[in-house]
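Of the protein chains in this complex, one is absent; all others appear in place.
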Amino acid sequence: MAEGVGERIKVGIVGGTGYTGVELLRLLSQHRRVQLHAITSRKEDGLPVAEMFPNLRGRVDLCFQTPEHAALDQCDVVFFATPHGVAMEQAEHLLAHNVRIIDLAADFRLQDTAVFERWYKLPHACPEILRDSAYGLVELNRDAIRQARVIGNPGCYPTTVLLGLAPVLGGTQALVDIDHIIADCKSGVSGAGRKAQTGSLFSEASDNFRAYGVAGHRHHPEISEQLQRLAGAPVGLTFVPHLVPMIRGMFSTIYLRILPEAMETDFQALYERRYADEPFVDVMPAGSLPETRSVRASNMLRMAIHRPDDGDQLIVLVAQDNLVKGASGQAIQNMNLMFGLPETMGLEQLAILP
Amino acid sequence: MAEGVGERIKVGIVGGTGYTGVELLRLLSQHRRVQLHAITSRKEDGLPVAEMFPNLRGRVDLCFQTPEHAALDQCDVVFFATPHGVAMEQAEHLLAHNVRIIDLAADFRLQDTAVFERWYKLPHACPEILRDSAYGLVELNRDAIRQARVIGNPGCYPTTVLLGLAPVLGGTQALVDIDHIIADCKSGVSGAGRKAQTGSLFSEASDNFRAYGVAGHRHHPEISEQLQRLAGAPVGLTFVPHLVPMIRGMFSTIYLRILPEAMETDFQALYERRYADEPFVDVMPAGSLPETRSVRASNMLRMAIHRPDDGDQLIVLVAQDNLVKGASGQAIQNMNLMFGLPETMGLEQLAILP
Amino acid sequence: MAEGVGERIKVGIVGGTGYTGVELLRLLSQHRRVQLHAITSRKEDGLPVAEMFPNLRGRVDLCFQTPEHAALDQCDVVFFATPHGVAMEQAEHLLAHNVRIIDLAADFRLQDTAVFERWYKLPHACPEILRDSAYGLVELNRDAIRQARVIGNPGCYPTTVLLGLAPVLGGTQALVDIDHIIADCKSGVSGAGRKAQTGSLFSEASDNFRAYGVAGHRHHPEISEQLQRLAGAPVGLTFVPHLVPMIRGMFSTIYLRILPEAMETDFQALYERRYADEPFVDVMPAGSLPETRSVRASNMLRMAIHRPDDGDQLIVLVAQDNLVKGASGQAIQNMNLMFGLPETMGLEQLAILP
Partner (left out) sequence: MAEGVGERIKVGIVGGTGYTGVELLRLLSQHRRVQLHAITSRKEDGLPVAEMFPNLRGRVDLCFQTPEHAALDQCDVVFFATPHGVAMEQAEHLLAHNVRIIDLAADFRLQDTAVFERWYKLPHACPEILRDSAYGLVELNRDAIRQARVIGNPGCYPTTVLLGLAPVLGGTQALVDIDHIIADCKSGVSGAGRKAQTGSLFSEASDNFRAYGVAGHRHHPEISEQLQRLAGAPVGLTFVPHLVPMIRGMFSTIYLRILPEAMETDFQALYERRYADEPFVDVMPAGSLPETRSVRASNMLRMAIHRPDDGDQLIVLVAQDNLVKGASGQAIQNMNLMFGLPETMGLEQLAILP
């Protein structure tokens, strides 16, 4: 174990050829308590990581290895930056070797395995391990994460919607109509991953805007399960994701109806209080307009609360970098918690603007 | 007058140095019944239009002129592609010379002059002319436009929201909750015009996404006035515009709550019927996902209707090119109607994809 | 044959699922002397073209067909918008049915079959047909094109470089050092086609600039063969292509050393004279700076000549839309010539700006 002063956490990455993979590498290689031990890719076996991702040249010497050669069971923690269904196959073996697991895919996000199977078309391989895992949205679940051996790292959309809604749900007083919540969400193209597919081509996605997944998106049940946990009751959510011609960035516009009995609530103060001690959630002053570039390449999530004409409509604007707070940064935030490190370690880089 | 066979409509443009101006020039110079007579800009007096807009080289020979030299009162119609407040100052003079007016700014969009003055910080210069003018949203107002001498060409956002809502409002049966309509709208950067301002710089707007005008946007009262006309009653609208890093294109996601008594309605059929004969409104098949590039540089507006899980939430997705159907194309559509030409003349170019 | 007044040319397209395919469809469907007869794609058999390319909705009713069902041999002309190697396999059959061929791939671009085989890794299937074919760069080869039954439509880079160099090569007097010509060329991403490949992804190509093919690019031998034809001697060319984060557009910066005996030449006048009667080549005034958006979606190619400090360095700047003058527009320009139509028919749309 690696909690000792100066000792380093041995980290393995499974499937690091995508964007969450290179982002993990960028952040972990600058984390002073991490030792990158191995990274696997069956297809790219032997290729230096820095040849695929030239930003790492001179700083990351690892080569991709097959899982067989990677000795992942000698790591302290393994990140899965893989397609859905990979982590759950390897979890038992790794846990048996006392290796902790942070899965950036969906295997440990949904406690309801029937829902998992419906959306991911796979039976769950290890329901018991799932039951002991923690949903890795730190701001909602810090204590469980500290104790967990397996983390289901949240989806990017769920991170924005859940953090945008948490302050108004689950308090002692009902504040908003939880049967009709609308989340109009917008993502940069890197959210679709590095897979070669027509819809993600520059000439298809650039200078264009469109909705997708209106009839159903896998993040919908994930958000719903967590909202129900927060609210203590089922929540009616309309969720429409859209594709924005930018690389990184995610923006959610959330529409809530304030209940008649809650019209006197000071929502700005409510949000500020809720996140006052959070290092990675910035509730901006009243009237602010967050923008995705203000968090580009950083682990910060910024939000602002609007209530036009002091009416019954509450609007929450949330911006994050989908690859950092929405994926790899959040995974490292989880790792820091699991290993007793300061939660912000390795995650303090300022956003890149312009 | 120019309705004779082969005779050409003499067209003047006031203030053609912006994007609606160059788009008018592009379309009008390819319109076989139009003769470009004059274009004015005090600041650019003497400059060949094609030097400012090199796409027009070899095809548009006009130079910018001062209004004094442009002899606009000899035109059949004058388009105002100016800031707000210019057209209303010149309307009386032009009408006295039997010149028709199509204003692409806001001077003739709002019938309520008190609202106009509140939002545009100007007293209205000619309320009587305003009263006789027509709101130039062709699909809602065709007969009035045919008779009008002055047209208030709709704003870009209002075009998408009004056409997206018209089929469900104002019928004999109430279909949706008109007190809580949400329009989450997204615009390309050209919507902000060609004025040099920091927020429209490439390095500010590119690779970024943000909301703006949440506390109030000038298109809000315009939409509201027209919605009230359609619905026969005040309509509660939440309107949040966003800025997308693309040049052209506008996309509106409209959220409606279906009333309990209207749950059996076939909304897809309703929309298809409403727009069956419209040449520039394309109601796409059920399940479709319009995208802005499918209308890039064309006068077509495409929309699709979604109702997730057959619940009480109706989602209308609307895409247009903000500079064509949202501005200059619509203005020409109005001109065609006013002069008895086929409505589609000069507006049939296919969208540019990719 | 289709030259009769009002009669329409029956057109077939092989392989229309790429960007040159959709651009052919956009242009041909607006060409008043063309009847779209068939479009083939084995993979997309049965799919309406307008489902793949929604800009064509309501205007192009064709469905993709297998080649077996397409009856291409009943067309007047067939465009091949296919990978290299397809057209040459079908040429003999089509010619036997009196069908003319315009190949947008490389099968009929290189007269030297040994060079073809080295660069395309294929033996040439019909060297005799190749010998009778014409290289379809209209401005250099108009007479041969009029007579040809098979056209090798030029590559996008070659179009800019050859038109940029033609005026200084092959005259009676040697003007520039033909042993050391440099063409620094830049292309939008659509030049790589609609194939799903990692390097063309939005998240790879956006906000990035890079050179590629420095060690060898297939357009190099094509340019060299044509330059030798123009100059009457081998020409030494350094050709470096680069990838620009824009969809459409190609820009070539050509560097020439003026020979000591030609220092008195008026190159501006030379270029203007050479292209004075060309409808699709715009030699801009001295000092001009062409930009790709000035030709976006149009068949125009614009160029400007610079000679800093009246020294011995000549710089030719050339801009075109790679999908129009660099591919599909040029193909239609060839078709017009072959069928005795006005060369500009169907190609007069103005560029889209902004």
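Here the chain labels run A, B and C in written order, and each chain numbers its own residues starting at 1.
Here, a residue touches a chain if its C-beta (ideal position, glycine included) is under 8 Å from a C-beta of that chain, and two chains touch if they have at least 3 such contacts.
Computed from a predicted structure; not experimentally measured.
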Can you list the shown chains that the absent chain is in touch with?
A, B, C
Decide which residue listed in B:19, B:64, B:80 or B:339 touches the omitted chain of the complex.
B:19
Where chain B meets the left-out chain, the residues are 19, 188-190, 194, 196-198, 200-207, 245-247
List every residue of chain A that touches the chain not included in the displayed model.
19, 22, 26, 29-30, 53-59, 190, 194, 206-207, 247-248, 282, 284, 290-291, 293-298, 300, 302, 323, 348-354
Contact footprint on chain C, counting only the chain that is left out
180, 182, 184, 186, 188, 203-204, 206-212, 214-216, 238, 240, 242, 244-249, 251, 253, 255, 257, 287, 289-293, 296, 306, 308, 313, 315, 317, 319, 354
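To be clear about the criterion, only the chains that are shown with their structure count from here on.
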Would you kindly say which chain has the C-alpha centre located farthest from the C-alpha centre of chain B?
A
Chain A and chain C: spacing of chain centres that average the CA atoms, whole Å:
46
Please report how many Å separate the Cα centroid of chain B from that of chain C, as a whole number.
37
Two or more partner chains touched - positions in chain A
188, 203-204, 206-207, 245-247
